[in-house]
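Submitted below is the structure of interest, expressed as structure tokens.
Excluded from the complex is one protein chain; the other protein chains are retained at their positions.
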Amino acid sequence: MSTPTGILAEYRAQRAVSKPASRTIKPWYQNMPLVAGAIVVGVLVLIAVLAPVIAPYDPIAQNLQETLQSPSSEHWLGTDKFGRDVFSRLIWGARVDLRVGFIAVIIPFTFGTIIGGLAGYFGGWFDIIVMRIVDVFFAFPFFVMIIALVFIFGAGESSIYLAIAIVSWVAYAKIVRGEVIVAKEQDYVVGAQLGGMSHMRILFRHIGPNVLSQAIIYAMSDIVMDIMAIVALGYLGLGIAPPVAEWGSMILEGQEFITTHWMQATVPGLIVVVTSLGVSWLGDGLSDLLNPDRRK
Amino acid sequence: MSNATALRPHAESGTFGNAEPLLTVSNLSLGVRRGSNETKIVDDVSFDVNAKNRFGIVGESGSGKSMTLRAIAGLLPRGVEILSGQIAYRGRDLAAFSASERRALMGPEIAMIFQEPMTALNPVKRVGDQIAEGPRRHLEMSRKEARELAVDMMAKTGIPDPARRVRAYPHELSGGLRQRVMIAMALSCRPKLLLCDEPTTALDVTVQHQVLRQLEDLCDDFGAALVFVTHDLAVVNQTCSDLAVMYAGRLVESGPVKDIFRDPRHPYTRGLLDSAPDFDRPNRELLAIPGFPVNLADRPVGCSFAPRCSFAQKSCLTRSPSLEVVAPGRTAACFRTEELFQEGSE
Partner (left out) sequence: MLHRLTFIPSRLLQAVPVVFGVTLIVFFMAHLLPGDPAQAILGDKATPDAVSALRTQMGLDKPIWAQYFLFLAHLAQGDLGMSFTYQRPVTEIVLQAIPVTMSLVVFALTLTLVISIPLAAIAATAPDKPRDFAVRTFTLIGQGMPQFWVGIMLILLLAVRARIFPVGGFGETILDHVYYLFLPALTLAISLSPTAIRSLRTSTISVLGSDYVSTARSKGASGVPLFRQHVLRNAAIPTVSVIGVHLGYLVGGSIVIEKVFAIPGLGSLMLDAIYARDFPTIQAVTLFVGIFVTFVGILTDVIYTLMDPRVNLAAKGRA
């Protein structure tokens, strides 16, 4: 074995000097992305939960005497073409978009993780078949497949869940499979196998917790993708049926009046940006928290 | 000769004094600055290199030898900076050069050869183009002229079939050939000063010897001076006329190679000589230096080598020895050098 020589060793020495605490886990409150993400998502969830209390108007109550008003003290963000209060609709929209975004990941997360875990652990023909299926699913762009499936299953919330589940599980399966393949070569797993532990116990007790953190981190970016999909479906008129307040359909309705009432299409989009920013931060923070050694 | 100049290790040009040194490093300190905190990687290092001479710097990993070389080439890694002291080329402080003057220097005046020829060559460019790059930039050669020069330089460095290999990618060549390409590249603009950072460490021992010979011959032919950084004393013995030994960022001993090999004046140098395999005496017992190099961030108050030194006494742990003249043309930084290494003692 040659020892590291020259510049490299010096550079390492210098790094060791400049980053003395790089290996220690920061307490959660020093994890900026985590804190920022938690605050943003927390506030949004709170708004969604308290929508009936904080929204000044009924989000679907039409008032044809007061259509397309500009922002005022009565209607902070004005009214839409049916005279509905845009601010209230924005608040109620959080309910729909956040709920669908967070619920939609549950099925693909569970199913993909289990399939990927089994494929990675047992390998063999099962693994080969699963990976072929994964390849095929990856051939379809996320959004093309979602639109086609929502069409097939018919509009509505449950079709969205189903469509997203069918499309998204493959990513979890691929990630978890890769992690399991690495994990099962680790000493503690080999040890457990030699100790005569059953496969299922090893998979769930020993490999599971280590592998799961990767799936959770991915789930955060998946939530962002799902929210994007729901909003886009809403915009295309294929999502949650009107008159329910939903950010995507609000953008669609606002686009009609882009020349005169630019805020109506702009503001719901900004809320989407804030939401995905918050969830992304949460994901970055979680990845810091769950695998501090693996930072790029 | 004043005491100050006597203290600096000096690659003598054969004839005494008169010539101004090509390279003057004065009280150079390099390190990482973080707020008011300074971690010195190189501490107060001075030496001169005269034209056409060969100066070796020997030390372990982390001794600061490669950083010193990088500072001369202006290639310090991000975060490492010159804390104090200066580097002068032909009597002019490099810090006073503008960025473009500095770049104009790199190639025609100063060139560098790196330790690992695999990573030091751009993996996606043909070696011929990489050799031709310098001449095209500095000597304003046409593409064709530069290509011909590349073939010529490759032939000079002993690469067989250079007309074909000029089109090769680095990964298609062996380690020895890659390092020859590096040499061809470094010498392509006929520099006056060649900086070598462990140029043969990554090579097999037999190849190492050939490449070294070729390098020496070419330096003679081109009239280039050499600063040669290595951890391998045998290589220095073969190549260099003068030597400086570094430990934990400081010079601990310097002088003519022959004198130091015959009669080291610092316990660390002695340790290095004892731990290196000696081809003349293959049966001699190898003595490793016990312990590990010092942590630069947490440098002891006294002599940095004291924790590993078998001759350390109390004073070594409380005060840091400075570089003193121990014989004509020789310096060492050790409190006990006189009592330990009496003239002629072995």
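Order as written gives the chain letters A and B; numbering starts at 1 within each chain.
In this text, a residue touches a chain if its C-beta (ideal position, glycine included) is under 8 Å from a C-beta of that chain, and two chains touch if they have at least 3 such contacts.
Being a predicted model, the structure only gives us computed values, none of them experimental.
Per the touch definition above, the residue from B:Pro21, B:Gly134, B:Gly271 or B:Pro293 contacting the chain not shown is B:Gly134.
When the whole complex is considered, the residue among A:Leu77, A:Ile217 or A:Val272 that touches the unshown chain is A:Val272.
Considering the full assembly, B:His171 is the residue among B:His171, B:Arg213, B:Lys258 or B:Arg319 that touches the omitted chain. Within the set B:Leu121, B:Ala184 or B:Val294, the residue that contacts the chain not displayed is B:Leu121. Screening B:Ala111, B:Ala276 or B:Ala312 against the full complex identifies B:Ala111 as the residue touching the chain left out.
Seen from chain B, the chain kept out of the figure touches residues 70, 73-75, 77-78, 99, 103-107, 110-112, 114, 116, 119-125, 130, 133-134, 137-138, 169, 171, 182, 185-186. Against the chain not displayed here, chain A makes contact via residues 132-133, 135-145, 147-149, 151-154, 224, 228, 231-232, 235-238, 248, 251, 255, 258-259, 262, 265-266, 269, 272-277, 280, 296.
By our rule, only the chains that are shown with their structure count from here on.
Centroid to centroid, with C-alpha atoms defining each point, chain A and chain B lie 54 Å apart.
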